[in-house]
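Excerpt of the complex: some chains, original placement.
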Amino acid sequence: MLVIRPIDYHDLPALERLAVVSGGSLTTLPAHREHLNDLIGATRQSLRAEDEAHPRSFHFVLENTESRELLGISGIETRIGVTSPFYSYRMAEFTHTSKQLQIRNTVGTLSICQDLAGSSRLCTLFLAPEHRNALNHQLLSRARLLFMALHRSLLAKRCIAELQGVLDEEGKSPFWESLGRHFFSMELSRATFLAGINFKGFIASLMPQQPIYIPLLGKTAQDSLGKPRSDIASNKQLLEMEGFSFSDHIDIFDGGPTLEIDTDQIATFQQIRRTTASVGRHGSDERVPSLVSNCGFSDYRCLIATLSPLAPQLTTEQMAALNIGPDDPIQITPCHSLAAATKTN
Amino acid sequence: MMVIRPIHSDDYDELYALAEKTGAGFTSLQPNEGQVRGKIYSSLEAFEKVVTTPGEETYLFVLEDTENGRVAGICGIEAAVGLSQPWYNYRVGTLVHSSRQLGVHNAVRTLTLSNDHTGYSEVCTLFLDPDYRHSKNGSLLSKSRFMFLAEFPKRFSTHIIAEMRGYSDENGHSPFWEGLGRHFFSMDFADAVYMAGLGDKTFIAELMPRHPIYTNMLPKESQEVIGKVHDNTLPARMMLESEGFRNEGYVDIFDAGPTIETRVMDIRAVRESHYAKVNISDAPEGGETYLMSNTDLKNFRCTLVELSGDHNVVDINPETAAALQVEEGDAVRVVRLSSKLRR
């Protein structure tokens, strides 16, 4: 059975494998043992801490309970930009008008900002390539939302999620080549790695402080602004179904879009049903694939079960995997049907 | 004999004829009755004015061929630029982005909009009739202005600039404009130059980029021509530099041509020039070439003479004395036409 649970120290070797497989594409998952250990440590500490205002970071793993294999990882940060700065580029347009010459020129700029500091963030979504399908992806991603619904008070008013930016056929980021490289003098992968291990202040030291005029970027870089990598369409689709939308903030390294939402407006929050667990064979009602979680914190569990929304019944194995007994509270929400998802991811 | 003197109101016909030879790129002197009359009129006003602080006066001088009365060239000095309309430049600066721990140390050149030369004097409007481009006429025309500056420093700022035409290719394309200006002005280089030449610079303030430009974001060809002069302007630049003008990092916002500058008192011809007493005689020919000017404002005259050395009494022949409108015993200002040593 595939179950989501908070990451723990014994997951380190498996996590290292995932980090290597991800090939450094995720800022938050650098292949760096010490940092990965810190990432686990942060989760374990966040599951114990009591001060609600303190920033926390939770990472969850998708585990095959039979083989004990880790298939993927996903994370939540409750408040970014507090312990270290969180930078974005903000896209803004300026219109320069000359009445005398009858000219009206609109010029876009990118300005370094910290607008999103203080937000919550969905981060680190990675699923091992051989296990990529729509349901696994949905479980890995949305299990976080069910967890967040349980612990709303830990979260900020705004929640963001970043999508990786466009890469060309050679795997290069036109945005980075056109902008970041001039200032950081390194490969994108190295910048991503350094940011991931939270390397002291290098972004502040090297990034351009003044606004960048978009027309001075290369054409392909201009076209890539705020566009996600083509192979993460399902990721974007899932976030958009939750109500996330793009509002002019992009990643400073690869120009990928940052999606934002007023946390209370996350669609899953509205669709969740809280009920109690009961064991049984399924009746004749129409059954639908659903996300089911317990209502725990440090012992949080989530899985996908096919059940009747109105009279949900779980198998003994599912109850065990969720770490609950009869009449314990659970959360249920139907899976989204993602038409395009299986094709692209 | 070739003599420099302030422009007169009856120079109109000659000046118009000269304007017909300048070509379209020389926006400050075009065969246009209004412009030509306006130039003459404002210069007459400048020479008449009682100046306490330098303002918007433009002093214009012509090079007259005393043999036939022709006007062979024109040159000018603006007393103070940027007073009623902003005077724009990019200032070339450096920003270093450095991370010691990573061993990254990037020095990035930036272009920042500036009006730093506001209130400076400017040498301007230099044009010599092609028929007269020989016999040091060019040097006389250009450097006579320094004699005027030396004589009347209170009419000018302590600092003076000269704008140098920037690089453009055989087809008149400015690579700097193509890489930067075009994005903001949405017009051709020639049109922008023409519009600015008309005098109302409001559109520059309205359209130009407001944030500093990182030059590493510009195309290579644009970067390379920053501070580079047009081939035709190289001799003028060399002449001014030999007099002490230097580029302190300011370039034109359209074509990135350098603005060179100096303190008036640091100009060689100003610093080294001195008064001498006139002795009218059959002066011996030969010796070195000197600039010599009288000390009169409205009847300012300047010409070239040959002297055997830098003395306090100078022998000049009656023709020169007449051209300079000086008499026996009068004071004149003299300085060697060119620096003895190239520093």
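Annotations
For clarity, chains are labelled A and B in written order, and residue numbers in each chain start from 1.
Quick note on the criterion: a contact is a pair of C-beta atoms (placed from the backbone, for glycine too) under 8 Å apart; a residue touches a chain by one contact, two chains touch by 3 or more.
Predicted model, so just to flag it, every value in this text is computed and none were measured.
Written as a formula over the displayed labels, the whole complex reads A x2, B x2.
Please note the rule applied: only the chains that are shown with their structure count from here on.
Separation between the centroids of chain A and chain B, computed from CA atoms only, is 63 Å. Looking at the complex, you find that chain A touches chain B at residues 94, 96-98, 100-101, 103, 105, 107, 109, 179, 182-186, 194, 199-202, 205-213, 215-217.
Taken together, the chain B residues at the contact with chain A in this complex read 95, 97-99, 101-102, 104, 106, 108, 110, 179-180, 183-187, 195, 200, 202-203, 206-214, 216-218.
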